[in-house]
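Quick one: this structure, given as structure tokens, is what I'll be asking you about.
A single protein chain has been omitted; all remaining protein chains appear in their positions.
This part shows chain A:
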């Protein structure tokens, strides 16, 4: 159902494997993200053409509710259509009902339809667990919710994912409060309600990582245990965060507001957009206030990292240039210097000592889609009445990204030690400012 991805024509995109953005769930939420950025068809690759399926589901839910309003005005019983998954026959669930079970089923269905509608309209993803926790007393059990959700999907003739409902959070987390005694076990992000049971006292920092590959690399190094900044929590929602991951991190923050939360995302429009989703939720979604982390600190990657990369990439210059000297020479060319855009190529040509601390970045030109997305984001930011310093930084980084026409991806797959070194350095630098 993801037309946009398949129509992304840039050869760059085609050649780039996108760690952590490849699962269908991720794509769903990525599309959603684009939807509420106010993209109203200003370019051909706009995700609006994706919205048709979603739009028709929204319409159908609204039709159901409208018919109930009609029934109310006519003093008729309220009915909800439901199709049995076993027989395929459609029957109705009515209110009032003669049995307590009937009332429960009607109310539960209405609540699920409401949550689906909300998720579809806002373009967010909710988990079955989220639904259960909306009203545990009503639903009684998770199993009850699961069955009804599948019934609703069957009735509407769509897959559950198309209702923007997923089985569980796609996010992963690791750290002492979650795992075994050494805190080395990666677990699926638990429901926000479970945060009250966590012992966060030993935790000095929390790092939200865009890409699962980076997350896994850091887990394999046990960075959450061995970081120079103390014990921490590593978390990833594998790209755009689902509702459960956002509720979770919000809950942690409201429980222990003194623990700094850092974001590690790519220097590209998606990275900036993911960061904004954590910090401010989705545009125009006032009711999402309780799932944001406005204080999230942008650890990187930013244009300042780009400069450090260039410093490492410079052609084997014997010494740093000094003022006014004639140390720089013009020479007749015999050979061209290597392609500075490919950090890998250059890194290989550098002595080991030079690239030791290279965290594993990858520089790429922006695709047309990247540029369009960056401009949409800039536009969203400029429409805000009160731009705080953080928002101005986001705008500034987006502009530089466009100016340089470059994105800068984290690739920690085989350079995890360097990533850990880089994180140690960055975390200590940030805490030194506090």
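Heads up, the rule we're going with is that contacts are C-beta pairs under 8 Å (C-beta built on N, C-alpha and C of every residue); 3 or more make two chains touch, one makes a residue touch a chain; residues count from 1.
Criterion: contacts and distances are computed from a predicted model.
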Quiz prompt | Identity of the absent chain, which is to be given by its UniProt protein name, from "non-specific serine/threonine protein kinase", "Ras-related protein Rab7", "Splicing factor subunit" or "WD40/YVTN repeat-like-containing domain protein" | solution = "WD40/YVTN repeat-like-containing domain protein"
Quiz item: Of the residues A:141, A:255 or A:310, which one touches the chain left out of the display?
Solution: A:310
Practice problem: Among A:296, A:372, A:410 or A:427, single out the residue that touches the unshown chain. | Solution: A:372
Quiz item: So that we can see where the missing chain sits, which residues of chain A does it touch?
Solution: 10-12, 42-43, 303, 306-307, 310-311, 314-315, 317, 320-333, 336-341, 365, 368, 371-372, 375, 378-379, 382, 392, 395-396, 399-400, 402-405
